[in-house]
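A single protein chain has been omitted from the complex, and every remaining protein chain is retained in its original position.
So, subunit A:
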Amino acid sequence: MTEADPVRLYRTVRLIRRFEERAIDLVRSGHVVGGIHPYLGQEGVAAGVCAALRPGDVVAGTHRGHGHVLAKGADPARTMAELCGRVTGLNRGRGGSMHAADFAVGVLGANAIVGAGGAIVTGAVWARRRRGEDLVGVSFLGDGAVNEGMLLEAFNLAALWRVPVLFVCENNGYATTMPVAGAVAGSITGRAEAFGIPASVVDGQDPEAVRAATAAAVGRMRAGGGPEFIEARTYRFDAHHTFEHAVRLDYRPPEEVARGRSRDPVEIAGSRLAPDRRAEVDASVEAELDAVVAFALAGPEPDPAGALEHLYASGLTARAGGG
């Protein structure tokens, strides 16, 4: 989508918002074990970025990854089934929240290791372009990742070899509990600029602003440019991880949280729709999510006998562990 499409953008942020809220309900009810890293508050980034991509483009996500997976086009029902550990999930129940992947729509996976996706998506884009395919890649990363050496090495490789990867830093202010000011010397965009990668800052709470910035960067990349970098300033509305719902950690002043929550991407995108149009979208999202949750909970759980299926692509089987 190189043109603005307010309805579609709103639907995506609303879908991600309600998906996450339903997922938190399922964490509380015990259907999603291990908890999740909620994307609440950051929906505008995934929605805006992916609105400017084509189906054949690839993205690598983060541990806070449901938004990226959904915005790139993965089936919400199979995504929720994955969170619930069902064989009907995207990863057949083998990945869960932190590894949800859908290669068919270009999602190379959420990745639980901070900063790991950059080099992976760079290699994937390079290999496919060598074959003559026309695509770009996106590496989503958080503000914590900009202090990971592996990611800085990936910036260098992508820039040196002019691989069209857009690095999208979702600066939500905190790496788990560590504030950016306590972790980042210099600046976030300065890291990209040090490698000659064009970098800009965008309001991550405004999905249309994110889409426009992405479309501009991706346009330059498709025209033969190398990697680009966008710092999307955003705010995490909820916990780092749902474990915080039980164990309150004191690292964000309530006034700051209130201020952060006052700029809500769902409201910002929703305000651009006529009220009745917005109500229609909301109703359609609710109906879809009712079906999504029903599908997820109806899926069978995997057979423990197949716990190590897919360990090897070559067909190798591992020795059993029992005596």
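The rule is simple: a residue touches a chain if its C-beta (ideal position, glycine included) is under 8 Å from a C-beta of that chain, and two chains touch if they have at least 3 such contacts; residues count from 1.
The rule is short, and it goes like this: contacts and distances are computed from a predicted model.
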| item | value |
| --- | --- |
| Options "2-ketoisovalerate ferredoxin oxidoreductase", "Alpha-ketoacid dehydrogenase subunit beta", "Chemotaxis protein" or "sn-glycerol-3-phosphate ABC transporter ATP-binding protein UgpC": UniProt name of the undisplayed chain | "Alpha-ketoacid dehydrogenase subunit beta" |
| Contacting the left-out chain in the complete assembly, out of A:99, A:222 or A:277 | A:99 |
| Residue in contact with the excluded chain [from A:127, A:183 or A:249] | A:127 |
| Sole contact to the chain not displayed, among A:223, A:247 or A:313 | A:313 |
| Of A:32, A:108 or A:168, the residue in touch with the unshown chain | A:108 |
| Hidden partner chain, residues of subunit A it touches | 89-95, 99, 101-104, 108-109, 111, 113, 116, 118-128, 130-131, 149-150, 153-154, 156-157, 160, 308-316, 318 |
